[in-house]
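Shown next, in structure tokens, is the structure this report addresses.
Note that one protein chain of the assembly has been removed; the remaining protein chains are unaltered in position.
Our next item is subunit A:
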């Protein structure tokens, strides 16, 4: 029995050890407390049913053998920890019940020993329960994409909205650097006074979608704009959209379908002319999609960039078509917020940021927040966890509903 205890306790210390170094531990801790407050624990009958469901799913997948898809393998990896914790918990319960059978023991030493063992098990159980709940919250049911389009568009508020859109783009690109993601600003349409009308960023990272999905929506800013002379406070909005790019969606561009318009395109070309204006405009004839690029001094490079833009646009169009059919299911799964309502307010006068979707979502030090480092990361993690919790509750309840 003590061998078993040692095994379990080693496992637990390892597990605890791992959590100590888990980057999200701080926000997790706060959340697991609120979970406990809501009497939402591994003891709960519905949670038990849900866990049993996960265990069955895990073993079904494991016994599938050859037919495993990469997504199945990912799911197995995801589930293995929570399932093993759940099984350990069952073991502990079994041992506890066998201890109960020995309660009639008369010998005082024995009684003392039994009492000690009982305490140890009780501790183990509590720790396991906590661990399981953390695991469940960490369990990721959202879809995963290897890349996504991140779009920022200035909303209501004219130039001021554009200025703030520029600020947000800077904040987010800093954040992508902070996370070490691979990204590329594919398109940025800036306004005359240095603001931003619209920008599209392509991010290539497995974790980016799950992290950023809750950033999609209307961001509201309240401040005295740089353009305002009489010192009035304006309220403007900027929208952020997260558009996943599934791996299987690709746009094949046929050279024949392109009409390329440049200053150089007319006349003889080659040695006969030395027109340098490098702006390139490409029309994709079948879809009527038009892209332009005059970023670079070289026409050849502009053409490459324009073609990339065109591909992005065509993929976006394809995705939009897919999106319409997928949107309902995705909303149910990730609980994506309605894009028509504001999700966050940046109030410069009070130097605060308020996220309207979570309790206690108010932070201070706007300047630091707009640098896109740790404060933003912490808030995003809070949102991810809050969202998972909501999903988990929903799923657990639906499992119990299905069973009864």
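Some notes on this structure:
Note that in this section a contact is a pair of C-beta atoms (placed from the backbone, for glycine too) under 8 Å apart; a residue touches a chain by one contact, two chains touch by 3 or more; residues count from 1.
The rule is simple: contacts and distances are computed from a predicted model.
When the unshown chain is looked up in UniProt, the name that turns up among "DOG1 domain-containing protein", "DNA-directed RNA polymerase subunit", "peptide chain release factor N(5)-glutamine methyltransferase" or "Sugar phosphate exchanger 3" is "peptide chain release factor N(5)-glutamine methyltransferase". Between the chain not shown and the residues A:230, A:254 or A:274, the one that touches is A:274.
Touch with the chain that is not drawn comes from one residue among A:48, A:146, A:222 or A:295, which is A:295. Residue positions on subunit A in contact with the hidden chain: 190, 192-194, 260, 262-265, 268-279, 295-301, 303, in rising order.
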